[in-house]
Every structure is written in structure tokens, then in C-alpha cells.
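Apart from one protein chain that is not included, each protein chain of the complex appears where it belongs.
Note that the chains take the letters A, B and C in the order they are written out, and that residue 1 is the start of every chain.
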Amino acid sequence: MILSGKGLFSARVLENRAISPSTHLIVMIRPDGFPEAQPGQFVSIRITGAGAPLLRRPYSICDLTGEALTLLVKIVGVGSAAIAGTRPDEMIDLLGPLGNETFPDPVGEDAVFVAGGAGLAPIVFAIRRWTREGTIGRSVLLHGAECRDELLGDVTGGGPTEFRCATIDGSEGHHGDVVTLCEQLLDAGRIPTDLLYSCGPRGMVKALVERVDGRFAAHYTSLEAIMACGVGACRGCTVPVATESGAVMKAVCSDGTVFRAREIAWDEWKD
Amino acid sequence: MILSGKGLFSARVLENRAISPSTHLIVMIRPDGFPEAQPGQFVSIRITGAGAPLLRRPYSICDLTGEALTLLVKIVGVGSAAIAGTRPDEMIDLLGPLGNETFPDPVGEDAVFVAGGAGLAPIVFAIRRWTREGTIGRSVLLHGAECRDELLGDVTGGGPTEFRCATIDGSEGHHGDVVTLCEQLLDAGRIPTDLLYSCGPRGMVKALVERVDGRFAAHYTSLEAIMACGVGACRGCTVPVATESGAVMKAVCSDGTVFRAREIAWDEWKD
Amino acid sequence: MTRELELRIGNVIFQNPVFLASGPAGYGAEYAELIDLGRLGGVVTKTVTFEPRPGNPGRRLWETPSGLLNSVGLENVGSKRFFAEKIPPLIDNGVKPVVSLGAEDWDQYRRMIEITASVEAVDAVELNLSCPNVERGGMTIGTDPDLLYEYVRHARDVLAGTAIFAKLTPNVADIASIALAAEEAGADGITAINTVVGMDIDTVDGEPIFDRVRAGLSGPAIMPVALEAVWRIARTVDIPVMGVGGISSVGDARKFFMAGASAVQVGTAIFYDPALPGHIVDALERDGVPEPCPGMREAEE
Partner (left out) sequence: MTRELELRIGNVIFQNPVFLASGPAGYGAEYAELIDLGRLGGVVTKTVTFEPRPGNPGRRLWETPSGLLNSVGLENVGSKRFFAEKIPPLIDNGVKPVVSLGAEDWDQYRRMIEITASVEAVDAVELNLSCPNVERGGMTIGTDPDLLYEYVRHARDVLAGTAIFAKLTPNVADIASIALAAEEAGADGITAINTVVGMDIDTVDGEPIFDRVRAGLSGPAIMPVALEAVWRIARTVDIPVMGVGGISSVGDARKFFMAGASAVQVGTAIFYDPALPGHIVDALERDGVPEPCPGMREAEE
């Protein structure tokens, strides 16, 4: 599927709210002409100012309504800090919507969402949209983080049926990693097994594939990779995908961001 | 003369006032231990933030009292814009005081000061200090700029006996360049001829040397050059100075900033 | 004091001297929604090799201060699919392709030239004699004037009437002498520069960023290096030079013309500023192409 209509936009910041000590929810006025987008698509933001980093920074669309475009930005370096520091009325230069493969609509089925850290962003978009549109059955969101301060809470607005979190240090929710939480809930028969949607650190997604993937009818994951062009041109963001004729290189930006998790040649994909 | 005591300091901004559309007067709390300095000395400021320009930016001391250190900053590029954008309570990382040759005290004599644009800074320091200390006789400040908006006005506080300005476009004061103004005042016998102190664009100082220098007992000028170290080490800021055995290279930062204007080999010094 | 916009190489005409560099823009089509490709002098397509190449495993991109390291490794669909699928959409949309031909080894290279000769729609090629990411061929050819002569000579012999640019690596002691060898072998123009060899290390895991360790540095960091290479080459050869390397503003493009370039290519900058190539065309249309610096043609000091 090739989604078209991408372009360069300048978006005015409406609201910038810290939802954890290091993460901001940035709501912008949807720019004129900004195309319809699907969960799993992203925008790429130009960092400006004296000698800012060269490359744009990719951010999943966290929500898109008729009026607003929302991003969830975790501060991890200079680019994210600049974006998280924007104030209402400032303009953000963005390229998008990018990505051609998105989270497929559950069309009424139940779904489990596993989100690690800022991987929550595209998951939130999926839950909000499908809940608004009534195309999802029961939805369970499992959100993992290192500690309480890293948890992003349920920022889904018209959220999931059920929300649970896990912290490695046990400071809130399940004590341990979110994959183990998922496993335990599966063992206990407490969560549905139709669809699994995930986004988060590679280690988390890989663990999902190894430990729980087979127990779901399908597992879709939105991947991240360092990107330059965002449009499939530079071949910089590739991920090895297993095919019958061996691993082939797919571009996360244009062949994704969403892949069937078990197709990824995880062992050949180094961070 | 080698002035010592230079060091790295962090100075808190007390006040930042625009004195023209492109120029700011920045008053900082004099940092603990910041040494005594003389007119013609400067500080070198580190521009921070993501990928800011590498080199520090040199700024003449515009005033130094027991409590405050003042700079005059004209916005011409990214570094000056960053400094001019600092807000009260922000800290400025500065290296100084730098420069070993300074404007000599007039010890009671009369003096003419010619300042082009932001070249006003070290001149202001000289006038304020010598007026405070009562070591100067009659003082005339001639200040030139392109147009009214570029004029900095008489920011000297306890200022000179007389202040005149010149604008190239005639939008304020004498219509024409400040050197011609100086020449006319000399011709009319309206200004003293003991000492001339100058600072400004090279073209201005060169014209002073060519056209009026000989009519003063002495002419001292504070020079500018692109600098890296600011301490005489890198030999990047050199100016050719005529000596009996031909031109020798002197460092503006450590052999200056003040030179006898007629010693500069102006024709060999390209900008 | 400005020059005409049109760039002519034999019978081949480019409407203006602003190109997309080989690689960053892929096959062109990927950027068609973001850059008005038809307004440019041409699009140098990403280097194609006779057989498809999967490219390098592991990380492929890494930012450095004002620079970008890449280790894409010439991933491409191979000559067959390239000419069948990638060239027609460009031509159909009024985009002028300059086909970048890779050289893995002599045999592959000959076959690549041969198939290119058979494609009538293509009348301009750039020989990538300089990619630092390929083990065989690539960089070796670009650093050895004799070998380079052979490669260019062969292309010249087979591709009559085609405009041939030889793209050089800066990772040599004297790029001008390499350019001279290309000129003598019959190249119609020189493209300079390809990426500068570099690497980076992840201090957390204590390992090189890239599986293949070395990568190619591009972006503003290398602009002064590219500019000097263009200056030196333009003083040495009589054929036109395409300047490339770190151009990230209209002013940068102007510098390359002043250094003696007849055309410019924009690479890395399109990642953050896809509007730049168009802005350069605007500026040249408005102000003309800058003349070379007066000192450019003077004898070497």
C-alpha cells in the first residue's frame, strides 16, 4: 500500500503538556491540507536554530482529528529536547504523514496493545481512533517502563477498556517487564488473543515475538530505526525481513512502520 | 605590558536593554574574583546550545564597576544574536579580561573619541572610567553609523563633555561619515587635538589615519579581528605592524587590542 | 557578471545546473511529492550495479557534528529492474536522469556499460568510481589513476554521444591528478566529491557504529573539503565540474560556482530541507550563475 499526499507543513503549537518528567504531549493545530493519516504513520520534524542536528526527527502520530495533530515526545537528546521545549504559538516544521504500512483496523475484534515507553504514541492513536469509530471490541493496553517516572499513564482520552502498567523497579503497577506481565495475563486467560499491536524498544518487541507472539492470531508492530529521508529513498532505515528466499532489506519508513512482528529477522537486526 | 588574572567566569545577567533595533546593552553582576580591567580589554563569550558556533565571541568591556560588568552587543550573526537574547538571571560563560595593551589614561589631557557602530563599547568604558576618576580634561565623542537606527546614542552615563553623531544617510546628526565630521570640527578648531581614541570598522580607522591622524598628538585605536584563543596562542588574529625591519605580525588579542593607529600596515591588512 | 543557466555537454542539454546527488534521493520517484524534479537540471539516480545488491547489514546512518555517516553499501535493484522500472517514470514526468553506474569489478562494470548503451532514453551517466562502501572496486578505482583511466576509457568507447561524468573520491592525496586521468580518458565532466571516509564508535557498547567500521561522511562538515577539491580540479581540467558535498544553502551553492564548478548537486541537505534544490534554481534564475573567483584560473602558487 502506498499512502500518498505527504508534504511539508508548518504547524502551530496549541498546547505543550508534560505527562511525565521527561515526556511531553504536544498538540498542534492540524495544518491546512494535512492529509488523513493512519495509526503507525509518522511525521518528521526539522530541528532549527544554530547548528541544530542535521536530520529531522521522526515522531509517530499520537492523534489526528479534524482540528488537531498530537505528538508524544520523550526527551532523549538534543532534538527531542528542542521539540519538547516549543511553546504555544511557535511553529513546527514537519514532513508527513510518512509510512505506508499502518496498524490494520481490528474491524470489531478484541485487541491487546503493548507499549514500551514512548512507543505508546502510535498505540494511543490506534486506540483513540478505533474507539471513536467503534471498530474495536475489547481493548487492553499494557504499558511498560523502567520506573514510575517513566510511565506515561493513560493518555488515550477515550481510552481502552482496560489499562495496566509494569515497571522494572516495581515503583508502580506490575513489578517487572511488560512482556512478563503480558505472559502472566495470557496464562491467566485474562486478556484476549485475537490481535496484538506493539511498539517499543527492540528488546521488548523481540521478547514479545519469542515469548507470546504465537498465542495471538496476529502481531503487528510499529518499528523504529534511525532515519534520514523518511520516504524510502536513502535506504538508511532498513530492517532485515525474513522471506522464503532469505532476509531482504525493507525500509522502516516506507515499507513500514508497521510489520508483522514475526517476519522480522530479529537476530540479524542490530541496533 | 602583560595584564594577568584572566580566567573563566560565569556571569549572571542583571539587565538586557535594547539601545537600538539591533544592539543590546547587557549588564551582568561582576563575577566573584573577576579582575580589574582597563578600557580596551575584552571578554570572550562561549555560545552554548545545540551545535552553536565553535568559537567564543569577543566583546569589549563597555563598563566595569565594583558590582557590574557591561557589554554592548550588536546583532550581526548567530553568536551575537544568542548573547543579545539572554534574559535576566541567565548565566554567561566568559573568558577574560583579555588584551594586554589598553587605552592609555589621558592624565588630565583633552581627548577626542571616534566610535563607529558597536566600536562605541571600549570608548564608553574609557569615558565613563576617566570621567569617574577625573583623569580626563575636555572630552568629545563622535559617533558614526549608517543611519539613525544604527546609532547607539550616548550610553556613557556620566558621559563626555560633548557628544555628536554622524549618519551616512543623514537621518540624524551630521550627514556623512564620522571621519569627515571629525575633519570639519578640526578645521573649525572646535575640538581638542591632544589625544584621539578610536574604535570601529577598519575602513573608518584607516580613514582616520589617512585624513586626521597627523593633527593629533597621538592616536590610539582598539582593533578587531576574528579570534580563536584570545590569549596570543593560536596566532590567528594577527595584524601587520610596521617596524623598522618591515612589517611584523602582532596578535590583536594579546599585543592589543590597542595599537598606535599609524603603526598598523593598513595596506597589508585585509579584512 | 553571470553565466547562462543551461548546461550543455556535447549534444546533451540540462536546463539548469542544479542536480540531486546520487544516493540520498534514491531513484527520484521517492521524492517526487516533495521536490519538483522537473524544475531541476537533472536527478542523478542512486548508483546501480549490474546485479542487485542487498546493501550492508547493521546500522546504516549515524549523525556526527554537522555531518552524516552512511554505510548503505550501494543497495540497489540491479540494472534490469532499474532500467525497466525506475527510468521510465522519470522520463515520463519530464525529469532528466543522470544514471550513476557502479563498478564492482571489471566484468560487472562492462556488463553494466553494455546494458546502459542499449537504453536509448539515457544520454547522461555518472561513473561512481569512488564509493567507499564496496569491498571490491569502488574506492580502489578512484584512487588509482591508471585503473580509473581504463574504466572511463571503456565507458567512453561504448557510450558514444552519452554525457559521461566521472565521480571522484576525496580520499586521495591529489584529486586533481585523478581528475586529469578521467579527462584524458574521455570523460565529459567531473563530479566531486563523494563522501569522505570516516567512522564513529558507540561509547556505550565500545563497538564501532557500523558493522563495516568505515563509512562515508557527508553534509556541511565536508563542505570546505569539497569546495577545495572543486577549486583544485577546475584549475586543472578543461571539462565542466559538478560540485557536491555539504551544500546546504543557496550561499553554499554560490561558493561552488565561484570555485569553478559548472553545476552543483545537493545530497544530504534534502533530508532536512527538500525545498533547497528549488531555491537554488530560483536564485540562479534571479541572479544568474555566479562567475568563478578572479583568481580561480591563475597559475597555481
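One rule holds for everything that comes next: contacts are C-beta pairs under 8 Å (C-beta built on N, C-alpha and C of every residue); 3 or more make two chains touch, one makes a residue touch a chain.
Predicted model only: the values in this text are computed from it and were never measured.
> Given the contact rule set out at the top, which of the displayed chains would the hidden chain touch in the full complex?
Result: the unshown chain touches B, C.
> Taking the entire complex into account, which one of C:L69, C:M112, C:L148 or C:I190 touches the absent chain?
The one listed residue touching the chain not shown is C:L69.
> Of the residues C:P208, C:P240 or C:P277, which one touches the chain left out of the display?
Only one of C:P208, C:P240 or C:P277 touches the chain omitted from view, namely C:P208.
> Over the whole complex, note the residues of subunit C touching the chain we left out.
64-67, 69, 135, 143, 171-174, 196-201, 203, 206-208, 212-215, 217, 219-225, 227-228, 231, 246, 248, 251, 254-255, 258-259, 290-291, 293-295, 301
> In the complete complex, which positions of subunit B touch the hidden chain?
Within subunit B, the residues touching the omitted chain are 4-8, 46, 51, 53-56, 95, 226-238, 240, 248-249, 254, 268, 270-271.
We take it that only the chains that are shown with their structure count from here on.
> Among the other chains, which touch subunit A and subunit C together?
Both subunit A and subunit C are touched by no common chain, going by the contact rule given at the top.
> Quick one: point me to the chain whose Cα centre is farthest from that of subunit C.
Result for the farthest chain: B.
> What pair of chains is linked by the largest number of C-beta pairs in contact?
After tallying contacts for each pair, the winner is A-C.
> Between subunit A and subunit C, what is the separation of their C-alpha centroids in Å?
Using C-alpha averages as centres, the distance is 36 Å.
> With centres defined as the mean C-alpha position, give me the subunit A-subunit B separation in Å.
Here the centre of subunit B sits 55 Å away from the centre of subunit A.
> Tell me, which residues of subunit C touch at least two other chains?
If we look for residues of subunit C contacting two or more partner chains, we find 66.
> Give the residues of subunit A that touch two or more other chains, as numbers and ranges in rising order.
In subunit A, residues 51, 53 touch at least two other chains, as defined above.
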